[in-house]
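Below: one structure in structure tokens.
One protein chain omitted, others in place.
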Amino acid sequence: MTSTRPLTRTFSSDNTAPTSPEILEAVARAASGPALPYGADAYTADVNRQLSEIFERDVDVLLVSTGTAANALSLAALTPPWGSVLCHRDSHINHDECGAPEFYTAGAKLVLLGGGDAKIDPGELRTAVGHMAGDKHSAQPSAVSVTQATETGAVYTLDELSVLGSITKDAGLRLHMDGARFAGAVASLGCTPAELTWRAGVDLLSFGATKNGTMTADAIVVFDRSLTTELTFRAKRAGQLPAKMRFHSAQVGAYLADDLWLRNAAHANAMAARLQEGLDKIPEIGRLGTVDANMLFCHLPEQVTKGLLAEGYVFYHDRWDPGVARFVTSFATSEQDVDDLLDAIRRHSAD
Amino acid sequence: MTSTRPLTRTFSSDNTAPTSPEILEAVARAASGPALPYGADAYTADVNRQLSEIFERDVDVLLVSTGTAANALSLAALTPPWGSVLCHRDSHINHDECGAPEFYTAGAKLVLLGGGDAKIDPGELRTAVGHMAGDKHSAQPSAVSVTQATETGAVYTLDELSVLGSITKDAGLRLHMDGARFAGAVASLGCTPAELTWRAGVDLLSFGATKNGTMTADAIVVFDRSLTTELTFRAKRAGQLPAKMRFHSAQVGAYLADDLWLRNAAHANAMAARLQEGLDKIPEIGRLGTVDANMLFCHLPEQVTKGLLAEGYVFYHDRWDPGVARFVTSFATSEQDVDDLLDAIRRHSAD
Amino acid sequence: MTSTRPLTRTFSSDNTAPTSPEILEAVARAASGPALPYGADAYTADVNRQLSEIFERDVDVLLVSTGTAANALSLAALTPPWGSVLCHRDSHINHDECGAPEFYTAGAKLVLLGGGDAKIDPGELRTAVGHMAGDKHSAQPSAVSVTQATETGAVYTLDELSVLGSITKDAGLRLHMDGARFAGAVASLGCTPAELTWRAGVDLLSFGATKNGTMTADAIVVFDRSLTTELTFRAKRAGQLPAKMRFHSAQVGAYLADDLWLRNAAHANAMAARLQEGLDKIPEIGRLGTVDANMLFCHLPEQVTKGLLAEGYVFYHDRWDPGVARFVTSFATSEQDVDDLLDAIRRHSAD
Partner (left out) sequence: MTSTRPLTRTFSSDNTAPTSPEILEAVARAASGPALPYGADAYTADVNRQLSEIFERDVDVLLVSTGTAANALSLAALTPPWGSVLCHRDSHINHDECGAPEFYTAGAKLVLLGGGDAKIDPGELRTAVGHMAGDKHSAQPSAVSVTQATETGAVYTLDELSVLGSITKDAGLRLHMDGARFAGAVASLGCTPAELTWRAGVDLLSFGATKNGTMTADAIVVFDRSLTTELTFRAKRAGQLPAKMRFHSAQVGAYLADDLWLRNAAHANAMAARLQEGLDKIPEIGRLGTVDANMLFCHLPEQVTKGLLAEGYVFYHDRWDPGVARFVTSFATSEQDVDDLLDAIRRHSAD
């Protein structure tokens, strides 16, 4: 009853993967008895404790059903309706959320900045944080949102992040991180989660889990805990306070336990690196951008694209620019899957 | 790691129950392979087909993570921002959703009506549907929302519903049903789901599943399919379009298969009836209102309340009025649980 | 080109009156030269100074084009989207603004309280300020809005206001006053504007001027000046920052100068008192409620209503209850107008 396309040939997104066995088992365990609703259960308390340990300080946590909800709720807590959110032109919050940030913030604006590898250019940010500040005719710069890893699979270095964090904080703005692929960024950099977030000035983190192992649960990690009460009310009225919260918490709890989240991410990253290495040996393929995490862009000759599709491969192509294809790996991608893909590309390149 | 209070003594809400084994199995099956994201999977298609059969006509379905989201999205599709939603004073959308309907509708008003057993009084509705209609100074009556079963556990008869439906439709308004306990109402009335909804004029149904068996999935059943496109965009921007939709769909699919939803509801109803029968034989207990579904209100002497709490019973008391208690049964409540509760009440009544 | 109904027989509302000559002259003076736009002009600065003197403390002022805008902006600054505004069931913000408060607040709720003469009952307020406070399932009591004078023409005494103010402040809520007829209340009580507002706990005042003399200008008087910046941005994005602000300011400046606002209000009140006195001598007429300001309700026999309408009288009747009529006087109502109306009522009562 699943997709007729085999997982082994599905590289369209990390959200086509199923879930980690440990997570499924945790959900089954959580189904073994009753629990108080709306987060007043032991599973939810555990997640809070786990994330506080992982981030090396007391944090609050809100579990939500989608990354869109995590992002939009976070931005609503950081930006007044007359504020603006500075973000990259190619960010998910701008392109792929059908206006969720505008909805949740009651009409704040996204102000779009450029920069290579979908990273915000510090110079553009420096100008934007003060643009029309205090002028009552203009939306007021209020928050900055960085995506880590970026939409093109690059990862901000700690230094890069530190620069953006300083510009943001020096201007009195708040800092949000869209961490839909946060685990991949941590695995890629080998740094601590703390270094990558609050130590760099992040106030709220959308802690993505669905793309890297869970089924239906993402989280907001709250470093500025003065925002927790507001976030709680906002989450409830957004329909993001599930009665049986424990079934979200059990997923995230298992995802965090024994570093499953980091192991999954490291594997996905390794599969993308393996693909990169293979592609770089095929002269007909023009690779694009930096591959820091689990995503890779390249130019594919038309007959390669056609050949892959004919074999049942699933991936985005000709969406950004003609001839450009994107391949995404996940915790469920095997070395064999990658090698088979490389083999197919090689074959069709030689056609 | 679950609640320290045993399920057997938890009567606070049907949302403290875990999930049906069939649903857990379905989720595990859905985890066995890849699937296209955002509802483009076979599980979601199946749910659509199942609900179309159950309701005896082609319907569209949106799967959401909470009943609050189902209600608020539905009302937003039925009411313009300058509209009003006519509902019972004691309805969930008024009391328990922290303004979600106002948020999703961009500021529509709830106009509150009275009536016994938390059912809308037809006379009040008749007046309200035309109140200030066409007057630009006033929010315009646009939709009616009925709760089936009601917040006090009563169930509108088909005749009662038909009267409200006619008043609504004759006035040109739209009809929403908050069916957080819809299965219980169907089981109680023994009618068809079609009779209880679109045949009575319902345009959109919040099809509750969480309280009656699923873990984290509810649904909107769309009878007026001209609303589907709008609902889809609204759901996405509300953060209610999960990437791995199949894990919601698998829950609801198993919930619908082999009448599990009706069997669960019939059981919960029977447990409440058993409790009612037992209580009515205890002279010290004053029962309140009609028990059509899985919920029961009564006056408890203070020493009974104290005694039950001391034994680890969990239930709401002194919330609506001093001395008033509420007991809710679920698919997971056993006859023994009810008999034990009755026994305890009897014992403490005799103190 | 004006209404075919003479002003002398128009008692439907104080908003049918034209404007005071002093105000027209001030507008003409303001048209004699250039001025910086958006409130950076001398007229606007003057209004700020005048109102600071009148209220015996430094206040900030926002000039807006309607009382609806004054109310909705004020409530948006005092209530978060998940908050509720406690107000009287018969208040203007509930009945006559087509959901403007809900729009401006991004979906806060109005919670409706009862009380005689359209004054909030202190007992109901005491219960409401704490209702579900802190419960994430419920909109949070955040502000109280009192109407002074009330929608039925009564005026809260200083003592009554002080009680409501204390309940509000003790519960940590904010206090808004809808002063669409504020001048009438001051004139009626003979107290200082300060006593009636910030000394009683009022944070923001909708300072009505249109009904009592200006053409198109009302104001928000800001006692809690920490709200001014937010209000300014909210006003701009609401379309309430006119380029040629001086033409609003000139109106309000003249309205305030030489106590014109109080003289106009005292006259309107006196005309209502004269009408009351006359009606109380006509046994067929049943007067209703308290007449503290410029508005009066009564039961009219059907033939009286018909007779008045036939003579070209304009007034609301049969809108609240069958047989109930409302008469409103204004600064432009003359003693002769009132005496003629009384004469007509007497004649038709004797029919």
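Chains here go by letter, A, B and C, matching the order in which they are written, and residues are numbered from 1 within each.
What we mean here is this: a contact is a pair of C-beta atoms (placed from the backbone, for glycine too) under 8 Å apart; a residue touches a chain by one contact, two chains touch by 3 or more.
As the structure is a computational prediction, the values presented were derived from the model and not from experiment.
Novice: Looking at C:R49, C:H95, C:K169 or C:K236, which makes contact with the chain not pictured?
Specialist: Only one listed residue reaches the unshown chain, and that is C:K236.
Novice: Which of B:R237, B:H267 or B:H317 sits in contact with the chain that's absent?
Specialist: B:R237
Novice: Given the contact definition stated above, which residue among C:A139, C:M177, C:L196 or C:A332 touches the chain not shown here?
Specialist: C:A332
Novice: If you put the missing chain back, which residues of subunit C would it touch?
Specialist: Residues of subunit C in contact with the hidden chain: 1-3, 5-7, 10, 12-13, 15-19, 24, 27-37, 41-43, 46, 64-70, 72-73, 97-100, 102-103, 210-211, 215-216, 233, 236-244, 246-248, 314, 332.
Novice: Can you list where subunit B touches the absent chain?
Specialist: Interface with the chain not displayed, on the subunit B side: 38, 80-82, 106-107, 136-137, 140, 230, 232-234, 236-237, 241.
Novice: Spell out, residue by residue, where the missing chain touches subunit A.
Specialist: Touching the chain left out of view, subunit A contributes residues 81-82, 84, 95-99, 102-103, 105-110, 112, 136-139.
By our rule, only the chains that are shown with their structure count from here on.
Novice: For the identical-sequence pair subunit B and subunit C, what's the CA-based rotation angle in degrees, nearest 5?
Specialist: A turn of 180 degrees brings the C-alpha atoms of subunit B onto subunit C.
Novice: What whole-Å value do you get for the distance between subunit A and subunit B if each is reduced to the mean of its CA atoms?
Specialist: 34
Novice: Starting from the mean Cα coordinates of subunit A and subunit C, work out the distance between those two points in Å.
Specialist: Measuring from centre to centre gives 51 Å for this pair.
Novice: List, in ascending order, every residue of subunit A touching at least 2 other chains.
Specialist: In subunit A, 233, 236-237, 241 touch at least two other chains.
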